[in-house]
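With one protein chain removed, the remaining protein chains of the complex are shown where they sit.
Going by the order they are written in, the chains are A and B; count residues from 1 in each one.
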Amino acid sequence: MNNIPEIEIRNLSVTFNMYDRGLRQKNIKVISNLCLKAEKGEVLAVVGSSGSGKSLLAHAIMGILPKNAVVTGSMKYKGLDITEKRIKDIRGKEICLIPQSVSYLDPLMKVGNQVMIKNNKSCFEKMRKAFRRYDLCENSEKLYPFQYSGGMARRALISTAEQTEPSVIIADEPTPGLDRKMAYRTLKYFRDFADRGKAVIMITHDIDIAVEYADKISVFYGGTTLETTRAENFIKGEKYLYHPYTKALYNALPQNGFKAVKGFQPSPYEVSEGCIYFDRCDKRQEKCRGNIPVSVFDNGSCFVRCIYGHSV
Amino acid sequence: MGIQCKNITFGYSKDNILFENISFSVDYGERVGIVAKSGFGKSTLAKIIAGYEKPIYGEITVDGKPVSKKGYNPIQLIYQHPEKAINPMWRMEKVLLEGNVLNDYIIENLGIKREWLKRYSTELSGGELQRFSVARALCENTKFIIADEITTMLDAVTQSQIWHFLISECEKRNIGMIIVTHNMYLAEKICTRIINLEDMTFE
Partner (left out) sequence: MNRRRKTIFLICFTILIIFAVFVGGAIIPETALKADFAVKNTAPSLNHIFGTDWMGRDMFLRTIKGMSTSIMIGMASSIISVIIAVLLGTLAGTLSKYTDNVVCWLIDFVMGIPHIVLLMLISFALGRGFKGVFIGIAITHWTSLARIVRGEVIQIKNEQYIKISRKMGKSSFYIMKNHIIPFVFPQAIVGGILLFPHAILHEASITFLGFGLSPESPAIGIILSESMKYILTGYWWLAFFPGLMLVIIVILFDILGENIKSLIDPYTSQE
């Protein structure tokens, strides 16, 4: 691959310095050794269950984690490191985050004014165009966030991404609360955006949507990405998926057998060495307790973190 | 007999009606899937049946009698977001105690780890918390369970684990279920009958 990915994340770890009962502090590793690559012209879906730390990934890229978080590893935008200073210049302009909930809107400002970047005519036109596209009427420009329903707020948040022409959109759970038509319109917008040579990172819990609209799927589990694979592999079948968890995920879908594997996602409170899926894996070996190699396939665009690599 | 919903109409005011004349019944041991497009008011309907909201017209009866407002409601609702449904200041064992289900059978079969019982809800993930929400609804007085998108936010493996337990438990105790979901694959897999509300509104 000669072209540089828009966003490349290697071995990202996010640790929170939290207080235990009383005065001792302990470190809780919420994201560990996460790798991710968002390439031009592609929609990458990061799929994982809620409360597992996916949103923190987006916040880490945007540099908006709380004060007690420590970030290690490398994050690159267009081949250059994302530093604290650089992200301040490019966030909102070149990298756009569509946040998850209504609480990200300023409660004391009319929504229309929040969505506009500058208070001038062309920004106003853009705002109105985006609002119209998401069925937000002219009246709703003048409402305050508390007067919005969950779905309306989501649509307003999505329309913020249309105000600039960024190179990367990071969408954190963009679809819940939207009806099918709106969800489709949103995903279509992401698709078109990617087709213009831009990159989209879509963080979602909904694997069906990811399979349908994304080019690649990154499987997020226990604070890390276990496998990145082409979305069509989830349709083709189990044997195109390499990581044992990805296979289990595939088999657990209601349309593919609804099989349950015992066990739980490890929580960040349980510190473990080696493979994060060790306890539940039926193919585990002693060496899984050690360092797990990353094996790359599909011209370097996909990978799996498992000792079995991408041989079946 | 089971649950009977008769002509349920709901709206935030008389001019702003969300849905009208919804009628259906759910028998013991049945698993009825409720399907409608998003924004129809499925969650609101779930809340009405479980007694959290009052309809403008219509009534809900269990075994022919209206549900008493006081005392244990035989129809228990499980919400989509367990983190909101559990008091963040409580240890998890107190949550189970409140539902009178702090027993080995539930803990073992739902796959709840003993050490979770001493934790607070902020220290557990969505999937772990949802197990507690499900457990809490399974008091012996429960006759019906309404599951409002309870596994939507979870990964497929956890979803499958929770449903396998819930289905076997409800079958064993002859509990009737109303399942609200937007996932057609899931509905077809777990429901004994599916109702599409959109077909029903204009009768």
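To be clear about the criterion, a contact is a pair of C-beta atoms (placed from the backbone, for glycine too) under 8 Å apart; a residue touches a chain by one contact, two chains touch by 3 or more.
Predicted, not measured: the structure shown is a model, and the values here were computed from it.
The chain that is not drawn here is touched, among residues B:Y12, B:Y72 or B:Y105, by B:Y72.
Touch with the chain omitted from the figure is made, among A:N68, A:S122, A:S149 or A:Q285, by A:N68.
Checked against the full complex, the candidates B:N87, B:N109, B:S168 or B:N196 give a single residue touching the omitted chain, namely B:N87.
Touching the omitted chain from chain B are residues 50-52, 70-73, 76-77, 79, 81, 84-87, 89, 98-99, 136, 139.
In this section, only the chains that are shown with their structure count from here on.
Across the complex, chain B meets chain A through its residues 37-39, 83, 111, 113, 123-129, 152-161, 163-164, 183, 185-186, 188-190. Residue ranges on chain A touching chain B, taken from their complex, read 47-52, 151, 176-180, 183, 205-208, 221, 245, 248-250, 252-255, 258-265, 267, 269.
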